[in-house]
Each structure stands twice: as structure tokens, then as C-alpha cells.
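One structure below.
Every protein chain but one is kept in place in this view of the complex.
For reference, chains read A, B, C and D in written order, and residue numbers begin at 1 within each chain.
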Amino acid sequence: MSRTDPILELRDLEVHFDTFDGRARVINDVDITVDEGETVAIVGESGCGKSVTAETIMGMLPQPPGEIVDGELYYKGEELLGDQTAHERVKSESMGMIFQDPMTSLSPVFTVGEMMRDVLTYQGKTNVGWLEIVRNVLGRRDADEAEMRDRSVELLDQLQIPDPEGVLDRYPIELSGGMRQRVLIAMAMLGEPEFLIADEPTTALDVTVQDQILDLLTEQIERENLSMLYITHNLGVARRIADRIYVMYAGEIAEVGTRDEILDEPLHPYSRGLVDSVPKLTEFDRDGIEGLLPDYTDPPSGCRFHPRCPAAMSGTCDVERPPRYELSSGQEVACHLYEDGLSRAEAAEIAAEEIEFDSGAAFEDRPTSEPAQDRSSVKGESAGTTASIDAQTPRSAEDTDE
Amino acid sequence: MSSDHTRADETDSIDDTDEPLLQVRDLEKYYPITGGLLKKQIGEVKAVDGVSFDVRRGETFAIVGESGCGKTTLGKTIARLHAPTGGSIRFDGRDISALSERDLKPVRREIQVVYQDPTSSLNPRKRIKDIVAEPLVVHDIGTKAERRERVAELLERVDLPEDFLYRYPNELSGGQKQRVAIARALTLNPSLLVLDEPTSALDVSVQAKVIALLEELQAELDLSYLMITHDLSLTKNIADRIGVMYLGKLMEKAPAETLFDAPQNPYTEQLLSAIPIVEESEAAFKPERISIRGETPDPSDPPSGCPFHPRCHRAVDDCSRVEPELVDVGTDHVSRCLLHDEDESEM
Amino acid sequence: MENRKESARRIAYRFRQNPLSLVGLGIIVGLVFIAIFAPYIARHPQDAGYMGEPAVDFANRFAEPSLAHPFGTDQAGRDILSRVIFGTRYSLALGLFVLTFAIGIGVPVGLVAGYVGGFTGQVLMRITDIFLSVPPLVLALAVAVPLQPSLRNAMIAIAVVWWPWYARLVYGEVISVREEQFVEASRGIGASRIRIMFREILPNVLAPITVKFSLDMGYAILIGASLGFLGLGAQPPTPEWGTMIAEGRAYLPAQWWYSTFPGVAIFIAVLGFNLLGDGLRDVLDVEVD
Amino acid sequence: AGEEPEETDEDESLVYATTISPSTIDPMRASDNFENIYTVNVYDSLLNYTDESPPELAPGLAEDWEVGDDDQTYEFFLRDDATFHNGDPVTADDVVYSFERMLELQDGLSWMWADTIGPDSVTAADETTVEIETERTFAPFLFTLPYMPIVNESEIDANDEDWLEQNDAGSGPYELVEHEREERLVLQRSEDWWGDWPSDDLFDEVVLEIVPEEGTVTGMMGDESADITDEWLSVESYQELADLDHVFVSDEVTFSPLYVFMHTQREPLDDVNVRRAISYAVDYQQIVDDILLGNADQMQGPLPSEMWGHNDDVIQYEQDLERAQEYLDESDYDAEDIELTYTYVTGLTVTENIGLLLQTNLNELGIDLELEGAPWTRITDMVTSQDTTSDMHAIYLSFSYVDPDTFLYPAWHSDSHGSWESPAWYENEEVDQLLDDARTEIDVDQRTEYYEEVQEIIADDAPALFVVNEAELYGVNERVGGYVDNGLVGYSKAFWRLYEDR
Partner (left out) sequence: MGFKSYVIRRTLAGIPVFIGLSILIFTLARVLPGDPARLALGPRATDEAVQSLRDEMGLDDPVVVQYFDYMAGLLQGDMGISLITNRNVAADLVYFFPATFELITVGMLIAIAIGVPLGIIAGRNKDEAEDNASRLFAFFGVSMPAFWAAILLQLVFAFHLGLLPATGRIGVEAPPRLTGMMLVDSLIAMDFRAFRSAVAHIALPAFTLALAPMADIARMTRSSFIEELNKDYVHALHSSGIPGKLIAYKYVLKSSFAATLTIIALDYGFLIGSAFLIEIVFAWPGMARYGVDAILANDINAIVGVTLVVGIVFIVANLVVDILYGYFDPRVRYGGDGE
């Protein structure tokens, strides 16, 4: 694949959160590149930092408690993290976002049409005067209502929404989940973005509806030649939509490669465990991955995955953070098992040899529990390797939610 | 128009050599819809509408279907958390569909439910030990010490360390909570577990372990499972037999392999076709891609005729008028579609 | 135990986020201290009727605030500071009594109405609605009338109008907790209704009740003082704050201190409970109104 | 302060600021002081009171009158120049109608005539002559007549039942021009009034301003937006007013006697020794000096000394703890066992303060006293039965007509039991007899004798603490000329006697 200039490039992102447990170092040195016209997926389990990454790119990370400690974000060469106005501008001119929960992503108190009209009217404006707001609230807009309506209807129609005219006058609550998600896509498309971020837009939907939505989304992307960053934890969905996939674990990128590379023969132990755990029509490996995401306030040293890794090498993995080794195929994997320049075949061989998930855990004497969480019982039992295990109990995300 | 097909209802009772643990016949559960000025009942949602199936001893029977099709309602009705509107539920040879709350108490020891959301299914204000011991307390079983022992044993059974006894649910991860929920369900030595999407709130790597645990328990404790899920790939791997539901009705029921190898119902076909596959190799096990259209209908106002006809890729004119019945289409395999009759007559 | 420490840490963290609530806590601790040790703190306890030895000194009436009488004296030459100090007792007692009663009635009603529901629930909530359709002060006035005006009767009157607020709060909470699966799980185990209501649901609605309790302490004190102010609460010479303000009102604006200091006392007490309640609201993370 | 300057039309308006408001302005329903102020200024009566002290009778609508030998027939000769505010002449028929209406409504002051005037007692002999034949001999009868307002029969007949609440049908010196309920009554001087006006600058308008807040009243007096206050302010407010250059405080001691009635039918107060002990325990001096700041006299016996017939020789109680103790020792009770309740009208701070002082005083004897404030309505209710009457009631007896009977009969005659004026439930046949005799005897000297004897018996029996006769205080702007407090309900605010004096 010949690389054109990336449309979006995220470099060395580091994001921390202040929580009552202390400072959570969530995103650690994340690089993501999206090329023009490309769809890139980020996959990973819940809490691994996918949404935080997306929020950072969309400039909507809540600060505080979040803080972007380091990193640059280039959109078509323009740095955005250091320049909020530029970020705002680029965001409203060129980016669009689709969210997971279509119900909460639409204002419950305005009709679909009203929202779409506002999107069309304020397209690209970053500020608006008081008078304008009042006029707007009173229903006066300078723009051409009929034209806006036509445009909205056209878009809704493209997304196979039955009775688009009628939908414009309805409130989100009057629409089904699938319809809402389509409306949401339409809203994102209205602004004629070049770059789309979708954060698990189909997770709440049934498979058949998901299937429809994915079809429509691909169609739109092709039609408008969009670039997209698609976040999901569903590997199957990633397969359907993505050109390339980033596998994320605990705020770090574990592996990057084309969709087939990642899904058919993952190299990183984590990716491998992840892919294996998914029930498939062919088989279902019930082993899973031992343990839990680490405590972000006290992440493991070295490779963040090492406490759960069946191939972890004591003295290396728990000490040294693996760089992203680039294989000859262009695939990158952040694991000490590999080195730069390996061919895919060589790498696959290593993976097959070294990585073995089974019900007997890698790091634990207690085989079937999820031991990494249990600080008190684990700590000190087997010095060297386990000393640094410090899975959070409970995970801070849950705490703040409850 | 006569057909050779026997009505499906009788099919299950064919092999009465070993009576199934659970026999569900024509089960109905309707929810009233109220509205208007006086909140009169103005309609009903037929959440479960004439469902029949058996769960044999030691097997896993899976119910799959889309959101809102009535899976949860079915599970809860069988566990008698709801009173059925109609039909019968025979459990261990006894009809439990009309028992009073008091008479149900012994039955409750036998049928337990594990819920989808592990967070909501554990009382956040109670310690794990109290949660797991609650069934014993409610049924007034054992002394304090005995209970404590039993709880410790159960915790070990579900692979949780002993010091979890004193924790509160919010100090546990999702997978751990689900293990606690399973432990609680096992406390009274039930014979049937209703598993309502027990892993859908979990990450895949955790799901795998919980599934492994469930299978292990089933083997060791001779449990029967009624597994409710929307993940077809999962059912393929763990279920013995599968029922596919749509809008409160059973559309197809077959042994797992049969269902995946030779699905008879267009709805099952669509479901299978929509599964996003992860590995290239899976593609071989999927039917041709079917382009899906239409919206999930409103359960309170289901389409006439075949409930699936508006979205069906095989729909014919009659589908909107004639309501198909479940018919035998193979060994232990029934399906609900008008086309079966036509196929038959064409033959 | 680890989780204790953990939750203590969480609570401390939340409190730290909201220093005002610490101020509230301080105020309340102070008030309780003052109430308990009033006889030792007040310089003229007998001026507040303590120990049944009434002392009036009409010759020393309306002394302006001074070192001897920091809050001045009233029309009977009594030390206002001492009376304000003793007033703490009455206000706290009133708040406690009213809320204990209100919770004692309101919580079970809300639990039953919310969990059992059906016709019983409807009837209970409609009764509650009726009580809620008149502002508490007005209803308390109407209830207070048939009774002799006195502090005790004011407490009864306020308590009678207060329980519906708890019934409604608990009802609302129960409605949402009821949907939680652990409740159904408990039912699936075979637990009785009573057990489910009191062992499963109640512990989960304690947080909002606690918050409301704290906020309501302030409000109950206010209503009690209002009744006193209108002459339907504590009767002179009881040094109840509202009653004192009402008495002092006749001497405005010349003897401003008479009404002012009891007012300050009410304000501080109510403020303290509000601050604490607000802090608890954050700590326990519940929304209560 | 704060009232907008246009409020007071300085020269012509006289503003009477009061903290209470009338519940009615129908003259036949009027009962309290404020209502009567309105009535006497807007309505004429057959007779008037002078502003002397004690007041005497003066002609009103009746130029002249005669009393028959039977002590029960009266003849009144109306003046012919009196007209109602709508121009109708005042006729004898109107007088007859007024009596009828008064007795029919059974409201307001009608009780004064309830047993004296029957359905046919009042007749019109001709246009200007009214004959009254009372049903019994009632010596104070003439003294009650200034409280019988004469209304315009035809005007009332022509209008609704409650027309009088917004309008007047009188012939008095002032007519009603505005009634803003709970806010103000505006009266306008009636040019056609038959009576004499003072010669100087007259007040063409009188505003009765209802200002429930005491502070506001004093404020209004301060910035001269009010001219006269009512008598209900606190002592301190009057002090404040007295400090103002342009205000004087009228502090005539007239007819405002305060008693603390003791329940003579209940233990331990049924024992005269206990009552005497209590009477000797009270520090009257402090009440007069410190609670009332000197604006009162200690009472001597049950009758205010301003009233004719007062007996200067009856026992005068004073604080004497030794004697108190002696009496207590003589009684059947042990001080330690005595717990009494003292009831006063909520909001009347003087009585509350007296209660506080009593509490302290009685404590010295070892008697416990509990204070209980009650709204006036509750007190009137409590005293209707012996059981609910509390041990001690602080009550001001109200003055109605200039006759000792007005204070003595309602409080001490056993026929009066159950009314708010007799919470002592006093029973003494001798007293009953004397009071009855005094009512039917016309001869003033003879009556004086009866009354003196009654006073002696009662004072000796100590069925009440004869606390003080309080000066009724009014703040009055210096510019108001002609102001005299004769102590009479309503008549103490005879606006037609006032003029601007500056």
C-alpha cells in the first residue's frame, strides 16, 4: 500500500486523569495515523482508552479531570492540540463524529429537522452573536429553509430512512434505535466532513441493524471519499469496515497492521488472546486472557501487558517498554518477541511458538481465578515477575461511574 | 391445502423415554399497554406468544433473537418471576405455571437465573458473602457456620479467592461480579439455570472464561441451561439446541449444528448472514450475504400474517395475510414459514 | 479492612473537593456541642429558664451588646446570648423529632407504595400527594391550630406534614431500585416482600434519605422558627429562636439586637445543615430535592 | 421613612396610623376600639360624651331628653338640622330603625341593650321625638347611648346586606370616601354637620392608615406622614416617639385596668390565703417602674380610680414576702406543691413580661408558675368553662360606658360567669346582690355606697391581682390641636374636636 500524506496524525499522545485514587496515566505514547480515504479501526477491550483517544482528537476531552500531557495532532499538516481555535475551526469545518448511543447523541428536546437545520445554517461558523441566538430560538434564520429541507431529506433518503420528510418533524424519542443511528450519521454527514470519527456506533444495535448501518456507512464513505477513524471492540465489525487496525491495550498501541494481518494472524500476545477469545463460527477458544486491565494510577513497568502475558520474559518485559517493531510488511508490533525487519512468516512462527494461552495461567499459581486483581494474595508471592503486578481493584472507571 | 407436516407441538414429546426437565407449551406472556385519560388498557405487547420447547436434563438450550423479541420475558416467565398469560410450564414433571408465590418457594430452589448486567444484579450495599448466602437465609437452611462454609465452597467453585467474601460488588470487575452471580445461583443446588445474556456485558476475553466456567459447572453439577443470547456465534459453540425468536414467537428450533448447517427459516438466514466474522475462515460457515431491509417492528403493533414478512427477503404476497405455523422440517427441527408448505407442495 | 480505607479515602476526597461541606460539618458539630453543654457555656443559664429558676431583671432591660452581655439583653433584662445558646437545644430537638417521625412514617409508606405498588401503592401515593399539595408551612399552620400553641405541638404539626416528603422521595427511589436486577434476583431466590423491601431496597435508598435528612434538618428548624414567629410554636419565655425574633420585632428598630441575634443563630444552623447536606449529596452522589 | 412625600397632604389630612385593622365597618357590628373610632366619627348618636375626665354626657342628635319617674321611660327630642351624608334628614324613624337593627344583628355592642331594650321599647312619637321604654331599670342606660349609632334607614334598605362595609349611612362629622381593606379608610369632613367645629384650621380629611408593623408606625410618625398612633405599640416605641421633637405622647391614665384573675373555684386558688399570699408576693413597683416605665398606676381594688365611685379605702396590696409567707403558711397548701399556669394574650408583651416577673416573684415563695400565651380567641373560649379556664389569666377589662357597672358587673357578678371578663369564677352572693341593687338604683349617691362596699369585699377576697391601671399611650404630632384623651372607646379619637395648631 503506498502511503499518501496522512490526513490525520496523532503523535506521542499522553493523557492523564486526576482521580481520587491519584493520577491515572491512561494514554501512554499513542501514535495513530489515518491516511486520506482510509478507514482505520481502533480495537481493544473496554477501558483501554479508545474513547479518550477519540475525545482528544475531537477536542472534547473533559479537562479537568483529563490533561493532555504530551502529544501532537496534525490534521493535514496543521497542529491542533496547541491551538484551540484552529482545533475548533478544523473540527467544525472538516470533522464529523458519530457516537455510540444514538439516543443520548441527539438532543431529546428538538426535532430532527431543527437540529439538521442548525447544522446546515452554522456550518463552519465557530462563533455566533446573542442576537443571532435569539433570532434562532425564535425560529428565524437567514438561510434558505426550503433548500435546507431538501438537503436534509436527500441525505436521510440516502441513508434509507423511510418517510424522510416526516422524520424531520419528529423527536428522537419517536424513532427506533436504528433510525436514530442513521439520523446521527446523517447529521455527521451534513457538515460535509472530510474526516469522520465513529465511536462504537453500532454497539447498541442488533446484528441485522448493525449490518445495515455498516453497509450505509461504507457506502457514504466511498461516495464522499471520507477518511474515518472507527472505534469498536467488536473485531468482526472492524473486519467489515477497516482498512487498517490499531490494537490498543491499556492506553498503548499493541499492534498495527492491515485488517487481515491483525485478525487472521495477530502477532502481539494481547491481540492474539483477544482474537482467540471471540466465539467464532469455526471454533471458540475458551481460554481468554488472564487478569484485568492494570490500574492506570500505577501501571506496570515495562510492557503494560506483561503481567497478563503468557509469553512474558522476566527481566525484559517487566523492565523495558517494547518499541514498535516494524516488520517488512509494514505491520508494527510492540512486543519484545519481535524485532525490526522480520518478515511476516518469521514473525508468525515466533508467535505460534511463544504465545500459548491456556487455562493454566502464565503468571499465577492459582490457575483459574483472575488473579491479577487480587493484590493482597499475589503480592510478593513470586518476587521478580509478580512484584510489579498491580491491577487496579476496582477499576477506577467503575468507581467514578458508580 | 393439506400438508404432511405434523404440528410441531407434539414433536418434543415424542421421546418420552427420558422426560425433559422443562417442558414449555404454548407459553404466552402479554404486557398490557395502558394509555388514555384513565390509563385504561389500550393494547398489549405479546412479548412471548405461544412458545413451546423442552430443555432436557444436562443440555444447553439457547434462545436467540433480536432485542425486544421477548427473550428475557421468556426466561423470567419460566423462572416464574412473571406469571404467564397462558400456556404451561412443566418443571420436573410438575406444572408450575399457576403456582402461588408460596408454593413456588420450593421450585425457586430448583430454577435460578443469572442476569445480563452483573452490576445491577448484585445489591451494591451487601457484601459478597451475604449475597451468596442470601438464598440459604431465605430458605432457612443451615446454621451460620454451615452457611459460611457453603459460601466459601461456592466461591471456590467459581474460582474466586476467599477474601472476596468481605468485598462489596463495586470492588469487583464485571467478570468477577458475574462469577458471584453464578455462585449465588448455585447456592441452592438448582437443576436449571436460566442464563439471560450472562456475558453480553463482558469483554470477550472475560466472556470466554465465564463461558468456560459455566460449561465446567454444567458438566460437574449436571445442570441444565436455558441460555438466552443474541450472539449466534456463541450459541453455535456452546448450545445443544437452539430456538430462534422473533417478536415473541419461536421462528425456528433445531440442534445447533443443524441450525447453522441448514437453517430453514429466512429470519435465521438473515441473522446468520449479518454476523460480522472475525477470521477469514469463518466465511465458509456463513450463508450468502443477504441485503437486509426494513425496520424492527413495534412489538405492540406487530405486522399481520408472518411477523417477519416486512423484512423478509423471501416474502411472498401471502406472507402478509397468512400466519405460518411451526412445522417439522427435519429431525428435532421445526420452523415457521409459509414457504415450507410451498416447498413441500412443489416437491 | 481495605475497602473501609478505600471508601474512607473516597469520602475524604469528595469532601476535600467541597470544603464548604466541611464548614457545614464544623457548624453542626459546634451546634451539637453547644446544645449539650449549654448550661456550662451560657453565662446566665437561668435567663433561659434553666433549672427552673426564672430570673428577670427588668431594671437591666435592653442593655446594648457589651462585654457583660455580648448580644445585649431583652425586655426582661435577660441575657440574649444565653438564651440563644439554649435555643440551640430546642431547634435541634425539633429538627430531630420532626425528621425521626417523618422518616418513621414516610419511609415505610414510600417503600410499600413503591414496591408493592398496585392499588395500595396508588392509594398511599394519592394520600401523599394531597399532603404535598399544600406548602408545608401552611399545612403545619393548619395542623397547629387545633393544638395548643407550644413547641411540642409545633413539632407534632410539622412532623405530620413532613412525612409525605420522605414517602415521595423513597417512592421515587424505590421505583428505580425496584427495576434493578438484584431485586428480582432476590425474588427469584424466594425472598419475601418484607425482606426485599427492608433488606434489599432500603439499604439502597439510605443515601438519599441521609442527604435529605441533613438538608431537612435546616428546613425543619426554619419551619419551627416560622411557627414560633407566628406565635404558634414555642411560647415565651422558651428561648426558641423564632419566638425570640417575634418578640424582638416589637422593639425594632431601636433594640435591633433582640431580633438580630436569634436570626443569626437560625441562619447559621440552617446554613450548617445545608452545607453538610450539599456535601453529602456529592459524597454519596445522589440527587435529592 | 420611605413613604412617598405626596402621601400626606400636609395641611388638610390627619393621619391616624394603627397596627390593627377593622374586621367590619358596619356600625352595628363595630366592637373594638378602631371600629368605634370610625363609628363615632362617621355616625351620630342620640347622646355624646364630653372629653372631660371622667366624661359626661352631652347632647348628640338629641338636643334634649327626659327620664320618667319610673326610671324606665325616656324621651328624646331630636335636633331638626341633622342630615345624613346623602342629604336625607335624620328622623325619629331612623332612630327606631337603628335600635331595631342593632338588636336584630346581635353583633357589635348590641349586648349593651340586650336585656334592656325589647322589640317595642323604642318608638317614634313624631318626626323628632323618640320614646324609649326599657324593659328593666338599668341605671347606666343613658351612658350607653353614645354607642348607639344612628343609621339612615332608607339608604340601608335600598342596598345590599354588606353595603355598609364599603359605604356609610351616617350623619356624623365625617363621611367615608375610600375604604381600601387592610390598608386605609379615608374620611372627609362633612360640611353639613350640625355640630361645632373648632375655629382654627380644620382637617378636611382624616386617613385611618392600617400599618401592622410597629416600626413603620414609628417611622411614619418620625417623618410626619402620620399624626396619631394607636395605643397598641410597645412601651419602647412610645419612648422613641417621645424623643421626637414634633411628637408628644399622651399618657393619661384612664380606664385600662389590668387584672390577673385567679381561678377561685379550683385548688389551690380556692383558698383565699393562697390568693392573698400571691397578692403580696408581686413586685408591683417593678411592674409600674420597669415594665411599664412609669406609664401606669398600681390598682387599688377592682375599680380604676378614675371612675366615679372608686373606694380609696380598700386594701392596697404591695410586695411583702413575709406576709405572703404567713398567708401561705395559713393556707391548706404547701408552696412546693403549687404549680400554676398563667395565661396571657399572645403578643401583649406587657402581660408576658408581667408573667415573667410573676414567675420570679412566686418562685421566691416556692410556687411554680408556667406561662402560656394564647391568642385572644382561644382565651375567650377557655374561660367559657371552669375546667378549661387556666389558673391565672392576665386580662384588661374593657371599658364601655362611664359607670362603675361597666367594670364590676361583668367581672364579679356570678351571672357573668363564662365570659372573658370573669375568669376568676368569683361567687359571692353578697356581691351579686349589691351589684344588682346598684343597677336598679338611679340615685348616684346610693349607688356609690353599694359600689364602695363591693370593692371592699372583692379587694379583701383577692380573686385577682389588681395589677395596674395602665395609661393608654398615643403618639400625637404637636401640630394636632385639641387632643384630649378621655379614655373612652372611640370617643378618645373624636376627630371633629381636632384642628391644626401650627
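The criterion applied here is as follows: a contact is a pair of C-beta atoms (placed from the backbone, for glycine too) under 8 Å apart; a residue touches a chain by one contact, two chains touch by 3 or more.
The structure displayed is predicted, hence computed values, not measured ones.
J.: Just name the one of C:155, C:183, C:197 or C:270 that touches the chain not displayed here.
T.: The one listed residue touching the chain not shown is C:270.
J.: Touching the hidden chain in the complete assembly: which of A:85, A:123, A:328 or A:343 does that?
T.: Reading the full complex, the residue touching the unseen chain is A:123.
J.: Among A:49, A:71, A:96 or A:113, which one is in touch with the chain left out?
T.: Of all options in A:49, A:71, A:96 or A:113, contact with the hidden chain holds for A:96.
J.: Name, in rising order, the residues on chain A that touch the hidden chain in the full complex.
T.: Touch with the absent chain occurs at residues 58, 60, 62, 91-93, 95-97, 99-101, 104-110, 115, 118-119, 122-128, 132-133, 136-137, 171, 173-174, 184, 187-188, 190-191, 197.
J.: What is the set of chain C residues that contact the non-displayed chain in the whole complex?
T.: Touch set of chain C with respect to the missing chain: 20, 126-127, 129-131, 133-139, 141-143, 145-146, 172, 175, 218, 222, 225-226, 229-232, 242, 245, 249, 252-253, 256, 259-260, 263, 266-267, 270-271, 274-275, 278, 287, 289.
J.: Applying the definition given at the start, please give the residues of chain D touching the unseen chain.
T.: 1-4, 6-7, 23-24, 26, 29, 31, 106-108, 111, 114, 162, 165, 178, 180-183, 210-213, 215-216, 219, 346, 375-378, 380-381, 384, 419-421
Following the convention adopted for this analysis, only the chains that are shown with their structure count from here on.
J.: Measuring from the mean of all protein Cα atoms shown, which chain centre lies nearest?
T.: Closest chain centre to the overall C-alpha centroid: C.
J.: What is the distance in Å between the mean C-alpha positions of chain A and chain C?
T.: Inter-chain centre distance comes to 50 Å.
J.: Could you grab the centroid distance between chain C and chain D? Build each centroid from C-alpha atoms only and quote it in angstrom.
T.: 44
J.: Two-or-more-chain contact residues of chain A, please, as numbers and ranges.
T.: 376, 399, 402
J.: State which pairs of chains touch, listing all of them.
T.: Inter-chain contacts occur between A-B, A-C, B-C, C-D.
J.: Can you check the complex and tell me which residues of chain B touch chain C?
T.: Contact set of chain B toward chain C: 76, 79, 81, 104-105, 108-109, 111-113, 115-117, 120-126, 134-135, 138-139, 166-168, 171, 181, 184, 188.
J.: Can you list the residues on chain C that touch chain A in the complex?
T.: 2, 9-10, 13-14, 285
J.: Under the stated contact criterion, what part of chain D meets chain C in this complex?
T.: Interface residues on chain D, with respect to chain C: 214-215, 233-234, 236-237, 240, 286, 289-291, 346-347, 349, 352-353, 356-357, 359-360, 363, 368, 371-375, 378.
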